[in-house]
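Notes for the one structure printed next.
Excluded from the complex is one protein chain; the other protein chains are retained at their positions.
Right after this comes subunit A.
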Amino acid sequence: SNHKGEMSGTGYQGKKNIPHLTNERLVIKGGRVVNDDQSQYADVYVEDGIIKQVGENLIVPGGVKVIEANGCMVIPGGIDVNTCLHKPYLGTPPVDDFYQGTKAALAGGTTMIIDHVTPQPGESLLEAFEKWQEVADKKSCCDYSLHLDIPHWHEGVKEELEQLVQEKGINSFQVYMAYKGLFQMPDSQLYEAFSFLKELGAVVLVHAENGDLIAQEQSKILGMGITGPEGHPLSRPEELEAEAVFRAITLGNRVNCPVYITKVMSKSAADTVATARKKGSVVFGEPITASLATDGSHYWSKNWAKAAAYVTSPPLSPDPTTPDHLHSLLSCGDLQVVGSGHCAYSTSQKAIGKDNFTLIPEGTNGVEERMGFVWDKAVAMGKMDENQFVAVTSTNAAKIFNLYPRKGRIAVGSDADIVIWDPDKIKTITAKAQQSALEYNIFEGMECHGGPVYVVSQGRIVFEEGNLQVQQGTGRFISRKPFPDVAYQRIKYRNKMMCKQGVSRGMYDGPVYDVPATPKYITPAPSAKTSPTTHQPPPIRNLHQSNFSLSGAQIDDNIPRRSGHRIVAPPGGRSNITSLG
């Protein structure tokens, strides 16, 4: 049967996929269903890619495939909100494309990704979007959606944005505060972009780093003869990230627009987000797998290829206490969503920058390891409970990007993207055993507790006891509506509050200094230079001889003050303007 239209607010565009979904019936028995708000023992019955029943003693048709969960956690499939599976670097695509990348995602318990469409400056956003959609439709093994990155701001882009929001199901757009001379927008353009996107009900994603200062630092560091990967973090210290986060939030506050910070990599950037939230700003912070599980000390590795594998922007912080701090903020809700920032370039691609760190293509792996490390470093450490785990790996993303409750929740009517999670599973991360095509895994050798036993995507088992059974092209494009409640409810109320009004006053009818007709910003007249005494032309003195008396002293009044006449009614009588005091 066709499930189209069963859930309001979500249009399925992947028409071609319907055949895959028919006659898929599945019951998960004896598991503990964990959502972001509660955990309960219940069975889950799935049909045609949709969760049909949740409860005990379900009445299900005969011959249905049964998965015994044996008390394991049954959680909503992960949503990875930050991947770059088709972002080219100087003409070369990343080694993990939509097939390779979504396979890695599924192996880690993630059943949906949101990829970044990265048009080049000058390229049409719509064309880029369609290009991405075409490639993803062919290759993706799990459901996907797309963010659009806006490479530069101009009038023409507005129409495309409108179309993308209203017709194409895109509700999130990224702007860049870094990459000077390429993607970077100045504050005034950011202001305009925020204003426009807010009217559309979109979520503004921000790459937050101060590109002007980075450009300065890069040339300084290259000038010192530092060309290796260590130059990357040296030229992008974390305070440049924190600065840009602060500025982005300021802009968001001014425009009254929700702001989402992609790739929170440092303690100070995270603290800035946390502080702003305490002041009421509508801002979301997204740490990524890499910033949660490793640090920037590897940039100093003697192995160039290894050091280069960590190059991403903002860089990993050399401060080894960073991951722990970010996990703490994630646990208490100050940071909301974990992405992977997965963007895989091979060593030979990275080597384009072998003599100049600024040319190293940026990106790290993390799509497969994302959920495991949040479990290992936050839940297993006692920082975070299982419900918050679901929130940061899936539910919050679904809410912010308006996919909830179709995604991000185990409930009747939701998509059957389900993971059976084993907290006791132990895995040692290594490039040898990963799904990604990369030669290096930045988490190489790390032991990770917690992982998926079963992964169900669109109602089908795609991962079972270590084996992936995926098919490229099965992933559907999931369109998303604007004005997600979690971001926009408060914004709407604030809009009503923010109507400003001028003070109604009578007209000012006192004297007005007569400004010379010269343009405002020219060099002073030469007379000012040669005869400073005459530079105090007293046109203002006239006013003291006028019938408009004021209470001040004369300039040359160095003897005891007059106490007398302060006010004389101006011509035409007293007005509220000139009645001083």
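Following the convention adopted for this analysis, a contact is a pair of C-beta atoms (placed from the backbone, for glycine too) under 8 Å apart; a residue touches a chain by one contact, two chains touch by 3 or more; residues count from 1.
In the analysis below, contacts and distances are computed from a predicted model.
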item: Which of "Dihydropyrimidinase like 3", "Translation initiation factor eIF2B subunit alpha", "OSCP1 protein" or "BHLH domain-containing protein" matches, in UniProt, the chain that is not displayed; value: "Dihydropyrimidinase like 3"
item: Contacting the left-out chain in the complete assembly, out of A:Gln216, A:Thr321, A:Thr428 or A:Gln489; value: A:Gln216
item: Candidate in contact with the missing chain, chosen from A:Gly71, A:Pro88, A:Pro320 or A:Gly466; value: A:Pro88
item: Among A:Tyr45, A:Tyr176 or A:Tyr440, residue touching the chain not depicted; value: A:Tyr440
item: In subunit A, positions touching the absent partner; value: 86, 88-93, 95, 97, 99-100, 120-123, 131, 135, 181-182, 186-188, 191-192, 210, 212-213, 215-217, 221, 224-228, 230-231, 234, 237, 239-240, 242-243, 246-247, 250-251, 253-254, 300-305, 307, 346-349, 351-352, 354, 431-435, 437-441, 444, 468-470, 472, 500-503, 505-506, 508, 510-513, 515-516, 518, 520-524, 528-529, 532-533, 535-537, 539-540, 543, 548, 550-558, 560-561, 563, 566, 576-581
